[in-house]
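Some chains have been omitted; the remaining ones sit where they do in the full complex.
Per-chain residue numbering starts at 1, and chain names A, B and C are given in the order in which the chains are listed.
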Amino acid sequence: MCLAIPVRIEEILGDETAMADIGGVRKEINVALIADLAVGDFVIMHVGYALNKIDPDEAERTLALFAELDALSQQDIIEAAQ
Amino acid sequence: MTEQSRTDSTDGNKRHYSHTLDLSKGKVEMVHGSGGKAMAQLIDELFLNAFSNPWLDEMNDQACFQLPAGRVVMATDSHVISPLFFPGGDIGCLSVHGTVNDVAMSGAVPKYLSAGFILEEGYPLADLQTIVTSMAAAAEEAGVYIVTGDTKVVERGKGDGCFITTTGIGVVPEGVSMGADRVTAGDKIIVSGSLGDHGVAIMSLRENLTFETTIESDTQSLNDLVAAMVEVVPDIHCLRDPTRGGLSATLNEIAQQSKVGMQVYETEIPVKPQVKAACEFLGLDPLFVANEGKLVAFCPADKAEQLLAVMRAHPKGMDAAIIGDVIEDDLQFVQMQTAFGGNRMVDWINGEQLPRIC
Amino acid sequence: MKYVDEYRDGGLAREIAAKICAEATPERAYHFMEFCGGHTHAIFRYGIPDLLPDNVKMIHGPGCPVCVLPIPRLDAAIELAVTHGVTLCSYGDMLRVPGSRKRSLLKAKAEGADVRMVYSCMDALRIAQENPEKEVVFFAIGFETTTPPTALVINQAKKLGLKNFTVYCNHVLTPAAISNILESPEVRELGVLPLDGFVGPAHVSTVIGSQPYHYFAEEYQKPVVIAGFEPLDVLQAILMLVRQINEGRAEVENEFSRAVTYMGNSRAKQVVADTFELRRSFEWRGLGVVPYSALKIKDSLSEFDAEKRFIVDYRSTRENKSCECGAILRGVKSPRDCTLFGDPCTPENPLGSCMVSSEGACAAYYSYGRYQERTFATDQSHPAA
């Protein structure tokens, strides 16, 4: 029910609609809930509506978090092995 | 011959009609199914014209042909797809592919088809002709003949434009013996190409889904691919085309019939990125999505690489891949190791929330 | 797909899982509730339980809107379609949920009612525009994620002056449900439900933000980590919860910061506030009557309220008395505790709502998890290798 997916804004079609790209699939979506939308933005789409923008920096940071953990855990393993 | 007699004159085997069918603006009317002259005309000018072959041209209520002694295979499929025209095909070619493939999945060489049409009053004759022409081309490509048929017309609101039921007859080569119960632990599972194309192409047209893809239905006949496979590896244990219910239904059915389990590997299963994406936002699993031009083969492990090579060398099997193993399992579960690394069940499709796809 | 594939990396998963194993203190047990059905689904689909140590247990919460809708309201929707003859538009999952007397919207459709599956509420609006002679009712269910789109179509219907479009509103609120669980005797008194922390909603939070969860963290001293619905998000959130527990913290952390801010989406919150008002109370399946836990359409928009246009009759009904959906939604039982699970209750013949929605705990268990109940080789080698 809360199925939602990140989509990329390809074209702004009007006040409330935009063309979105979803891994090569194109779909017209409603963007009335999003302020300051620009082509190239990623948004979370739910039942055909954009709910929020995705912040690319935060996304990077989260991935880095996973990576940091990775480094950390390797360190643990090294320590444990010593 | 007097003037009035022209109405009833014949020209070779062809009957003469005072008007030709209006194939540009005409519509299917109840009278086209009445058994009268209007029906005869529809059959002559539309069906006989497109499908013409020595057996059909006999214009009997049945076709008669010579077969060698041996094992004969018969398969049937009713086609009710909506919409009737879709990217990559239409109900006409689909109705040939669907049945040719069911015949071929036994390892047999498909030979003859019958076709039963259920037409809805008001359906445009122009569209019907497009469909029939597409069937004829598909039959020619597959090397089969549509040798007999039937046409019924139902009142508006009692049908959906055009339904086509085809039945195929084929001959099994010596030494070939496949069956859904012949699969054994240790067999390899091979698919002939990317999965889900047909279903996604159809869904993209659904009024309330409307998305754009460049995905086309994979609808195609596979008898030539099968012939190439059988020539090199005659002891394939089972072939099946994963149509309705997709790969998951096929794997589960065969697991149950052969009393085995299956283990497949998500990373090995060919799925196009757009198909994956469409499934993602629709909340579907590509393994549940229908195909109309793909097959799944189960063969002894020691023949798998050889079979894969043959398949990849054929234009209809270029993207073939070994996707898993048949394993022993009393519970006959189908499991998948996900790309993520976990293992999960692949159950039957559950529910029907999709448009009609075949 | 960007922002999807990188959050499904199996290699990273194993590393985060190793971290959880390493950091989870063997002496204690960690019980975390994932509130959302979306998390439940991801957990089973990606086989996350396989990756967790035995002392880290996930408890499935009530965050599946299909599962928590009480039967009388589903019955009412069926009645709208059958007795009032409306064109009833519903999201797909709802169609197969069994109401009273094993009826469902899909069975009503098979018997002739005009029931349509829609992908989006805007499809319902379009159907109303295209069929002015028909009364079209949109069967609105869902949490804060799904509410803003419903608000938008109601406002659009007003702008278009549609006379044949109404909404049967069943939108519910996440914080109220969390409160209810935390206030429940099972948690507070009986201790039947050990609850050490929450994996907080992903998409709901994109709308409401992380702010509302601070109350729970403070008031009940339970850590909350808001997490995305991808499997790495879930694993990372579990790790973050383990750490909070280990460190004695009870904070709100935001793993899903790429889409969730502190305040959420103010436009979305505004349109919801303009369109809906709080119900004094609302019945939830499993949780019972929960005060201020749901929305209704404001009086100023009552012309679009199906409950105002039609006489909707809520007869009290008994659920299948062996179905444990209620207890499962409260987190106090698992699908395995239900004697009906698997036989006769299956996704084809569901006896309760939790077996219908792919976010329902029973369906997730059934479709993905059955095989896990027995021993199987975890280190199978790759076939094509």
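Note that in this section a residue touches a chain if its C-beta (ideal position, glycine included) is under 8 Å from a C-beta of that chain, and two chains touch if they have at least 3 such contacts.
As the structure is a computational prediction, the values presented were derived from the model and not from experiment.
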- Note on the structure: Counting all copies in the complete complex yields A x2, B x2, C x2
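Here is the rule we use: only the chains that are shown with their structure count from here on.
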- Message: Distance between chain A and chain C based on Cα centroids, please, to the nearest Å.
- Response: 21
- For chain B paired with chain C, centre-to-centre distance based on mean C-alpha positions, whole Å: 39
- The positions of chain B in contact with two or more other chains are 273, 276-277, 280, 283
- Task: Give the residues of chain A that touch two or more other chains, as numbers and ranges in rising order.
- Result: 3, 5, 22-23
- Contacting residues of chain C [partner chain A, same complex]: 1-4, 6, 12, 15-16, 18-19, 22, 36-38, 63-66, 91, 93, 119-122, 141-143, 145-146, 148-149, 152, 201-204, 206-207, 229, 232-233, 236, 239, 255-261, 264-265, 267-268, 271, 357, 359
- Message: For a test of understanding, state which residues of chain A touch chain B in their complex under the given definition.
- Response: 3, 5, 7, 22-28, 45
- In the complex with chain B, residue positions of chain C that touch it: 1, 4, 8-11, 13-14, 44-48, 50-51, 92, 95-96, 116-120, 123, 231, 347-348, 358, 366-371, 374, 376, 378, 380, 382-384
